[in-house]
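Some notes on the structure that comes next.
A single protein chain has been removed from this complex, and every other one stays in its place.
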Amino acid sequence: MSPNNYLVLSALLFSIGAIGVVLRRNAIVVFMCVELMLNAANLAFVTFARLLGNLDGQVVAFFTMVVAACEVVVGLAIIVTIFRSRRSASVDDANLLKY
Amino acid sequence: MNFVAPVINYSQVLPILIVLGTALLGVIVEAFVARDRRYQIQVPLSIAGLVVAFVWILKIHATTAITAESAVAIDGPALVLQGAIVILGIAGLLLIAERKLDSSGDAFVAQAAAIPGSEAERTATLAKLTQTEVFPLTLFAIAGMMLFPAANDLVTMFVALEVLSLPLYLMSGLARRRRLLSQEAALKYFLLGAFSSAFFLYGAAFLYGYSGSVGFRQIREAIQTNAGNDVFLLTGIALVSVGLLFKVSAVPFHSWTPDVYQGAPTPVTAFMAACTKIAAFGAFARLFYVGLSGARWDWRPMLTVIAIATMVLGALWALTQTDIKRMLAYSSVAHSGFILTGIVATNKAGLSGTLFYLVTYGFTTIGAFAIVTLVRNASGEATHISGYAGLGKRSPWIAMLLSLFLLALAGIPLTSGFVAKFAVFSAAYESGSTVLVIFGVLTSAIAAFFYIRLIVLMFFQDPEEDGPTVAAAPLMTTAAIALCATVTLVLGILPNSLVHVIDAASRFVF
Partner (left out) sequence: MNLILAANPFTPGQTGTPEAVLFWILAPLAVLAAVSMIFVKKAVHSALLLAWVMITLAIFYIAEDAPFLGIVQIVVYTGAVMMLFLFILMLVGVDSSDSLVETIKGQRVMAMIGALGFAVLLIGAIGRSYTGFAGLTAANTDGNVEGLAQLLFTRYVWAFEVVSALLITAALGAMVLGHRERSSERPTQRELSILRFRPGSKLPGAPLPNPGVYALHNAVDVPALLPDGTPDPSSVSRVLKARGDVLDTKAFEMHTIEEGEDESK
């Protein structure tokens, strides 16, 4: 098997995540789709690290995990705040700004 | 395995460390100082930290070096932009710290965790609680912004991008008035910001796959020797650009800009409109001029198209707006297009023009938003444009200052905006992108129309009966506006001194 298959898988997962972000209206699900995209990027980094024979890609994936964890904390805090004020986590219910 | 300790020249990264250290001190103040005394400590502490950082930037102004194991490049463009970010950060902090404008406190909610309209919110407001956490958060954002244009590899750039974004996501949701709008702005900003950083990261993965490293020098060398796989390079460039174009709000990645600018508390809008743009374009320029300069024939056509779309659509959308914050937001989209013109030029004049544009644009934007905080009615800021009718008759000074900023944004001669626009357009012309210059001049004319329409509204119409009033400008806001107005005027009349400084500094270290 060619290791490129991992890259194809990561491209697939990334695209699925991007479709989800555009398609879904629930803020939590949208955010989960972003996490899927970050995971796909990590898979690409790890695969490239193996193809290239250096560990830099793995270190970057490591950084991504830390950054994603921080993002999750802030993002979920914002989502919970919104939910508490309007009892809905739908992106569409939050549309005071659209006109 | 032998471990060689990493070399970091701390003197060169000291400005960033000073700001980060001040932010940490601010966090400690939040933890240990009594609630009613925090404000008195936070404001002087934050401003002192920024002033010291600026002094240190002046001290190391001639540095050209790559340090911290080639993670950070401290050179002319980085130092110019860091200096501008720190000064504009001080102006932004002054606006954020202002407590004399709103009858019930500052621009931020008394208690962010209290549900809007609830009893808890009412008691918190009555108890005059305040969220002084905004000061350390602002400093964290400033530190991220200072690192962003100095980042010399994709990982540092990604981390800096997040360091500057996370506090901004949070602060957009903290407005005192119209809280639902503000929280919604925070949600939109956060979701689209996270979406865009995923694109940036995936692009970084491909650039790593292409060159075997995330460092700009290695990527540049790989392009020069044509070492890697072109498919990876092109995919990487495209995806990384998407991530960065989101941050500079270029069309078609601008959709968050008007919503966030409108919903966020106006001092935060002022701060992020100016400083995020400077930092993001600085990083943009370093990535494309240092890392990807060898592939410029691949990215120039793409950026040219985006620059044209951004200029034209930003200006056209701004025409149709009735809310001044949204209008300024779309104008900032159009300005992104003008700045991209400088980047696409890919010559020295283009770089120095871009830097000059960023500095002047930052000052005019903060000034314009500062004046928006002053025009108020009973329910807070009156942002509808109709409220500005007859402002020139009621408070001629404020109307004159706003007109100055608007004229500078429009790029009328004798203001800094004209010099800046002239610089980027002439650089683009010099590099042979005549189409860009034609579109730039045409859209500048369209853009001038809506700025001047507002000026006409202010001076040649009678004020509404129950229209908004202009608050007597309190000390800190006055200081911020005075700083911005002075810079705008002085750089318009005598631009030479800054032009020389920037010209001398416009060289990236490789």
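Just so it is clear, A and B label the chains in written order, and each chain counts residues from 1 on its own.
Just so we're on the same page, a contact is a pair of C-beta atoms (placed from the backbone, for glycine too) under 8 Å apart; a residue touches a chain by one contact, two chains touch by 3 or more.
Just so it is clear, the structure is predicted and the values come from calculations on it, not from any experiment.
Engineer: Where the complex has a chain not shown, which of B:L14, B:A53, B:L79 or B:A143 is the residue touching it?
Structural biologist: Counting the whole complex, the residue in contact with the absent chain is B:A143.
Engineer: Give the residue, chosen from B:L58, B:V231 or B:L319, that touches the chain omitted from the document.
Structural biologist: Touching the chain that is not displayed is residue B:V231.
Engineer: Have a look at B:A53, B:V80, B:V155 or B:L406 and name the one touching the chain we're not showing.
Structural biologist: Of all options in B:A53, B:V80, B:V155 or B:L406, contact with the hidden chain holds for B:V155.
Engineer: Touching the absent chain: which residues on chain A qualify?
Structural biologist: 1-9, 11-20, 22-26, 28-29, 31-33, 35-36, 39, 42-43, 46-47, 49-56, 58-59, 61-63, 65-74, 76-81, 83, 89-90, 92
Engineer: Determine and list the chain B residues touching the chain excluded from the picture.
Structural biologist: 1, 3-6, 8, 13, 20, 23-24, 27, 30, 68-72, 111-114, 120, 123-124, 126-127, 129, 131, 133, 136-137, 140, 143-144, 147, 155-156, 159-160, 162-163, 166-167, 169-170, 173-174, 209, 229, 231-232, 235
One rule holds in what follows: only the chains that are shown with their structure count from here on.
Engineer: Approximately how many whole Å separate the CA-defined centres of chain A and chain B?
Structural biologist: 25
Engineer: Which stretch or stretches of chain A touch chain B in the complex?
Structural biologist: For chain A paired with chain B, touching residues are 7, 10, 14, 17-18, 21, 27, 30-31, 34, 37-38, 40-41, 44-45, 48, 51-52, 54, 56-57, 59-60, 63-64, 67, 70-71, 74-75, 77-79, 81-82, 84-86, 91, 94-98.
Engineer: Residue numbers of chain B touching chain A in their complex, please.
Structural biologist: 112-113, 115-116, 154-155, 158-159, 162, 166, 169-170, 173, 179-181, 183-188, 190-191, 194-195, 197-199, 201-202, 204-206, 208-209, 212-214, 258-259, 262-263
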